[in-house]
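Missing here is one protein chain; the remaining ones are kept as they sit in the complex.
Showing chain A:
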């Protein structure tokens, strides 16, 4: 009896879930659909499929790509994200291990400073950070990597410290007694064990940096447009937006994210959960 009610309830829930997940996908599908319509037909009838008169093929894509230099933006986004994330994982894992294994007042103070930086919103340091970066000539796609390392260090060091604390120190000690230098010990013994945390840190920082708008806009936005900057730029200062190009560029901006999600879904979900619990 109970089983019957259960399975009937499950069927109802499943139908609700199907309806809801379709509803969840609709915003993206509508953007996709409109990316093939002439720009004048988008604002008026966004929910209608393209017809003979409104269908323009790939015109919006071509126009958008030319207008904002999409491939260049894609390149800069990719460059900045990959090298910033690599720098963050490489340097903060070393820092996290060192800070946990060396116990002095200085390391404790440093640890708390990194932890403290996690609760400071970007707007608090925005203006001085941009000025300091300008003075130090970090306002280019290479310099911004330093800024991302610095601003991302808080969460990443904190996560590595948390994981290293749970590791037994004996393995590292015996490696060092056998004559390994600290550097060799770190890369041969510690880093392989840190791999799960390293993946989590990499995923969290990738999601942040790839989508980040304000920091790169203020720092390098005039000369180097990442994808979010390019899309905001398409809106322009005044007047009407070219809706056709906008739709096409939104689609092109979403595609890499979906590919990334499909490729490392398990890691992303795991990373996001452990990031939430620790942050």
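The definition used in the following text is that a contact is a pair of C-beta atoms (placed from the backbone, for glycine too) under 8 Å apart; a residue touches a chain by one contact, two chains touch by 3 or more; residues count from 1.
Here is the rule we go by: contacts and distances are computed from a predicted model.
Peer 1: Pick from "Carbohydrate ABC transporter membrane protein 1 (CUT1 family)", "Rhamnose transport system permease protein", "Transcriptional regulator" or "Indolepyruvate oxidoreductase subunit B" the UniProt protein name of the chain that isn't shown here.
Peer 2: "Carbohydrate ABC transporter membrane protein 1 (CUT1 family)"
Peer 1: Tell me which stretches of chain A touch the chain missing from the display.
Peer 2: Residues 9-10, 13-14, 16-17, 20-21, 24-25, 27-28, 30-31, 34, 42-47, 91-92, 94-95, 97-99, 101-103, 110, 113-114, 117-129, 131-133, 136, 138, 146-151, 153-154, 157, 169, 172-173, 176, 182-183, 186, 207, 210-214, 227-228, 231-232, 235, 243, 246-247, 250, 253-254, 257-258, 260-261, 265, 268-269, 272-273, 276-277 of chain A touch the chain absent from view.
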